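Sending over a structure as C-alpha cells; questions will come in a sec.
Taken from a larger complex, these chains appear in their original positions, while the remainder are omitted.
Each chain gets a letter, A, B and C, in the order it is written, and its residues are counted from 1.
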Amino acid sequence: MYEIGVVHRNIERAEARLADKLAAFGSATVHEAMGRVGLMKPFMRPIYPGAQVAGTAVTVLLQPGDNWMLHVAAEQIRAGDVVVAAVTSECTDGFFGELLGTSFKARGARALVIDAGCRDVKALTEIGFPVWSRAISAKGTIKATLGSVNIPVVCAVALVHPGDVIVADVDGVVCVPRAAAAATLEAATKREAHETEKRTELASGVLGLDMYKMRDTLKAAGLRYID
Amino acid sequence: MYEIGVVHRNIERAEARLADKLAAFGSATVHEAMGRVGLMKPFMRPIYPGAQVAGTAVTVLLQPGDNWMLHVAAEQIRAGDVVVAAVTSECTDGFFGELLGTSFKARGARALVIDAGCRDVKALTEIGFPVWSRAISAKGTIKATLGSVNIPVVCAVALVHPGDVIVADVDGVVCVPRAAAAATLEAATKREAHETEKRTELASGVLGLDMYKMRDTLKAAGLRYID
Amino acid sequence: MYEIGVVHRNIERAEARLADKLAAFGSATVHEAMGRVGLMKPFMRPIYPGAQVAGTAVTVLLQPGDNWMLHVAAEQIRAGDVVVAAVTSECTDGFFGELLGTSFKARGARALVIDAGCRDVKALTEIGFPVWSRAISAKGTIKATLGSVNIPVVCAVALVHPGDVIVADVDGVVCVPRAAAAATLEAATKREAHETEKRTELASGVLGLDMYKMRDTLKAAGLRYID
C-alpha cells in the first residue's frame, strides 16, 4: 500500500561507484546478472536516442494529471540520482518538461524514469537530460493533490525502493535493489567477460548448437531433422 | 527484486475475521477507506458474474507460459486464503483451469487473482471457484522453470505481500496490507454508514451541490452559469 | 476547443417523443439510418446486460481523476436526459458510482455514457441505472478542477452537442444531432420495415446473392468460382 503525503528525507543510497559501473553494462546484461528480474515493462522508452545511464533512485508517487510531487522531489535529489516516478492510475499526460528538466539537472539528477508522459522533448534533448517514459504528450498537469516522495513505488510494473540502482538504456530500464548492487556488478562483470569470448567464436561461424553443446539435449527433447 | 526459487512456508496472515468483514464492503469502499491506493489495474476481471470475496494472500511468482509454481503454492494454502499470482513478463496464457481449481478449492482457497490468463471457465463456474484474471485463454502452459511462493509480488501493478487481505468483486481487486487491515475495516465501516445517509438524501432529489456544500467552492474556482 | 468553467443552463433538447421512438430501433439501425456516422468507439460497453435506452444529452467535460463536474451536471438534468461525459485526457478511473447514480436517477436521467471508468456496478445494476463506459474501476476520484457542463464534447470519438439524442444498447452508443432526429426516425422506420421482409426471405433459405441481385456485380468485379 502506498503511504500518501509523506516525504522521506533520509534514504540510504547504493554506493555511487556501483551505479557508475553498472551503467556501462546496460540493462540487458544487468537484468540477466540479477537472474532475469527487476525489469520495467517494454513500453518505457527513451525520449531521445543514445542515452545510457545509471543512478540511485529518488522515488515519487504522483496522482493522475498532477505533477506537484515532482517539485517536492527536486529538493531531495543529490548528484548521481535518477528520479523514478509512478502514478496512482494510468495516465499519459506530460508531467515533465523543460523547466523541471532544468531544475532536476541543476540539482544533479542524471535522468527521469516516469510511468506516464513527458513533453518538451526538443528542449530536453538540447539540454541533454534523458527521460524514459511511457508516452510523449504536450498535455499539461495541475498541482492539487498530494502524493509521496521516497516511498517504495511500482513503476512500469517494477518495484523500486529509494536508493536502489536504476540502469536505463535503449533496451529498457532495470532496478537493482541496493543490497544486491555489489553482487549484481560482480555477476555482470563475469557475464560480460564470458560473452566476449562467445562473441568471437560466433563471429567466426561456430554455431551456438556446438558452442553451448545443445545437440544432445535437443535430441533428447525429441527434435527431428527432416531432409 | 524478486527472489527466484524460494517458498516461504511461514507467513503471517491478517486475521480471518478482518478479511471476512472487508468482503462485505467491496473493493470500491475498501479502496477509498485506504486512501485510494492498493488497487489493481482495471484489466483484472472476474471470470463469472456475482463473485465477491476477501481472503489472505498466498503469493506466487510465475514464469511466462509456465504454471509449475501454482502446484507448489497449493500446498501453502490454508482455509480462507486467496492466491495472488504474478508473472515475470506479460502473458495471457491459461495458467489455471479446472484441475488446479479443484485442488485449490479442496485446500480451502477462496479465489485466485492472476495477472495472466485462466481457462476452463465453464467448469470453474460450475464448481464455484472464482478467478480474477487479465484474460481468458485456452492456451496451456508447461512446468519447467522455477518461480517463487510467498514473496512480495507486483500483481496488475499492485504490490502484494503474503498475508495481506485481498478484496475482489465486480469493481476490481484491492490489496489491504496486513498491518492496515483493522484500520481499513474501521474506516470502511464509518464510510459506509455515512454513505447510507447520503444515498437517502440523494434519492429524495437533494443535489450533491447542496449536500456537499459545493456551490461556494465552485464559484471561487470561477465556475460561470450561462443562461 | 473546449471552454472550461462554464455551465450552460438553457439548452434546446430534441423532442422527447423522438428519443422514445429511436430507443426501440437500437444503435445499429439508427447509425445506418444516419448514413453510418455518429457512432462512439466500440470500447464503450454497458455495465450490465439488457439495457437499451435513448434520451437527450446533457454533456459534461471532466478533468482526469476528477468527478466534480458530474455533481454540477446533476442539477441540469431533466426527465428523459442521458448524461454524456468526456474527459480531457484518457483515464479509466471510476468517476461514477452508486451515490451519483442514485442522484441522477432521482433527477430523471435515463443513463450515463462516460468515456472513462465506472464503479459500484452491483449497486447500479440493482437500482437499474445503466451506464456505458470504457472501463469498470473501483478507483475513486477527487473534486478539485473545473470542467464544463452542456458544451459540445467529444465522447469516445463522437461529437455530442447538448440536446442531441443518444441511443445506447448492447451494440454501442450513437449520437443523433437534434436537427437530424426527426429525419433519422423516419429513415430508421423505413429501414426496419424493409429489414423485416428481408429477414423472412433469408430465413426461408433465399440467398442475399439473389435477394440483393449481387451476382452480376460480383462477376463484373471479377469474382471467379473454382470447382
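Quick notes on this one:
Methods note: a residue touches a chain if its C-beta (ideal position, glycine included) is under 8 Å from a C-beta of that chain, and two chains touch if they have at least 3 such contacts.
In this text, all values refer to a predicted model and were calculated from it rather than measured experimentally.
Number of identical chains making up the complete complex in this structure, 3 of which are shown: 6.
Just so it is clear, only the chains that are shown with their structure count from here on.
If each chain is reduced to the centroid of its CA atoms, chain B and chain C end up 31 Å from each other. With centres taken as mean Cα positions, chain B sits 28 Å from chain A.
Residue positions of chain B touching 2 or more other chains: 36.
Here chain B touches chain A in the complex through residues 1-2, 4, 34-38, 41, 88, 90, 152, 154, 157-159, 175-177, 180, going by the rule given at the top. Residue ranges of chain C in contact with chain A, taken from their complex: 63-66, 88-93, 137, 139, 142, 144-145. Across the complex, chain C is touched by residues 26-28, 31-32, 36, 39, 42, 45, 52, 169-172, 174, 195, 198-199, 202-205, 207-209, 212, 214, 218, 221-227 of chain B.
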